[in-house]
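I'd like to ask you about the structure that follows.
All protein chains but one are shown at their positions in the complex.
== subunit A ==
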Amino acid sequence: MLQGTDVGGFLIIQDSATYSGRHLLNSFINAALNREESVHVLGFEISEEELKDGLKRSPIQRLHFHNAFIDPLGWTDHPIFTVHQFSLEELVRLVKQTSHPKPATLVIDSLSWILRHISPPAVCKTLQQLKKEGAVRAVIGLLHADMHQKGTVGSVCHLATSVITVAPGVKGDAAVAKITKRSKSGKVMQDEEIFSIKEDLTVIVQSKPNHTGPKQTDSEEQEIDPTANLTFNLRLSETERSAKDKLALPFVFSKEKKTALLHSGPGSGRILYEPDANDDYDQEDPDDDLDV
């Protein structure tokens, strides 16, 4: 997938309160560490212990944590890194502290924290400078999209070369990711994938577009045999079938019934006609008595 980010790339992982993108962020850190790159994490929302706990199986020798979690606003006497130090010079100084031949990846957890305290234009400017400067190989930022106004989220995302928006999936621990990639030629690609993250922080893409998603669940539903668990029997054995065929239904007009009705037995009603003398019955004209 997007495991190998380009040089000078800027990736944003957008999440919301319903699904945390930190797990995906961890797998990006893990991937970068496994590529033997050095990773600098600027942690506002996560403590060092928590981060390392999440990265148990990764080679963390090249992971450098900059603790902005304990005191981001300088409320105590010895702040390590405050939010107001978020500028190009400070960041370059941080990354250069450790001498590595290769430029490092900078992970910011999270941009939301910075955006809450520094005006969005200033943040955008710093990020843009960081991209141009070339001191870092790539920048990966986590952004809680539901904490900011749409305009702010939009303007930060315009700077990014890739944006991944994560949302909870339909079932299980799978999640849906909407990926927007901008290549250097200016082409924009959009994609939607369902993924899940394994315990060793590898990302597994389960299926591609979302449009087939609902269809698949439909076919699964159809496959279920509705006659599987019934309390009664739907099929007939041979003897049962013949017995059923023999049975005469009550309202079927059979031959016996017909003859029984037509040839009624003796004693039943019969019409006897004896012509009266007054009956002036003309054989020639049967309708003579009618005044027509």
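The rule is short, and it goes like this: a residue touches a chain if its C-beta (ideal position, glycine included) is under 8 Å from a C-beta of that chain, and two chains touch if they have at least 3 such contacts; residues count from 1.
The rule is short, and it goes like this: contacts and distances are computed from a predicted model.
*Asks:* The complex lacks one chain in this depiction; which UniProt name from "N(6)-L-threonylcarbamoyladenine synthase", "Elongator complex protein 6", "Translation protein SH3-like domain-containing protein" or "Ras-related protein Rab-14" does that chain carry?
*Replies:* So, among "N(6)-L-threonylcarbamoyladenine synthase", "Elongator complex protein 6", "Translation protein SH3-like domain-containing protein" or "Ras-related protein Rab-14", the name matching the hidden chain's UniProt entry is "Elongator complex protein 6".
*Asks:* Consider the whole complex, including the chain that is not shown, and state which of A:S20, A:S87, A:Q129 or A:T180 touches that chain.
*Replies:* That would be A:S20, which touches the missing chain.
*Asks:* For the chain that's not shown, point to the residue among A:L73, A:M189 or A:V205 touching it.
*Replies:* A:L73
*Asks:* In the full complex, which residues of subunit A touch the absent chain?
*Replies:* Given the touch definition above, subunit A has residues 16-17, 19-20, 22-23, 26, 45, 47, 49-50, 53-54, 69-73, 75, 112, 116-117, 144, 146-147, 149-150, 168, 173, 198-199 touching the missing chain.
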